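Only one protein chain is missing from this complex, and each of the others stays in its spot.
Right, chain A next:
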Amino acid sequence: MTKGANSVILEVAYRMLTPVLLMFGIYVLVHGELSPGGGFQAGVILGLAIICERILTPEDDAKHPLWEYRSVAAAGLGTLLYALVGIFTIAGGGKFLGYSFLPIPAGIGERHAYGMLFIEIGVTICVMATVVSIFDSLGKRGRKDDDSGSVL
């Protein structure tokens, strides 16, 4: 299958779809406590926007967002954000992820809301980067075989 912008329909659909996907991902993330949704779903939707871009544009790795090892680094960053919220609650005198002890000047309810929001943001970044990383490694093996002709 030839990659690249050889189809007008795919190109236009990609241009119109990607902003909607990104917007809907953010909506699912911040509205996740009141309605169906949350960090995981938002992360996969944001990752799908990047995967659409990978499928439909020519292969020029350096131009893609989150190329090569950067997706794995971003996944680690999301996990770090999750852990930092937990460590901050420990520093505030509570248990791990005990939101009531989050050291910010706000009421208990707002502390719970902010703690959950930051945790969901961490989960979103981690899932998005992991989805993109899995997609990359699925496509990479055949490309390497084509280039060198060897098994490795």
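Here, a residue touches a chain if its C-beta (ideal position, glycine included) is under 8 Å from a C-beta of that chain, and two chains touch if they have at least 3 such contacts; residues count from 1.
Assume contacts and distances are computed from a predicted model.
Not every chain of the complex appears here, and the one that does not is recorded in UniProt as "MrpA C-terminal/MbhD domain-containing protein", selected from "ABC transporter permease", "DsrE family protein", "NADH-quinone oxidoreductase subunit N" or "MrpA C-terminal/MbhD domain-containing protein".
Of the options A:26, A:51, A:81 or A:116, the residue whose C-beta touches the omitted chain is A:51.
Residues 1, 36-37, 40-41, 44-45, 47-48, 51, 55, 131, 134-135, 138-139, 141-142, 145-146 of chain A touch the missing chain (whole complex, contact as defined above).
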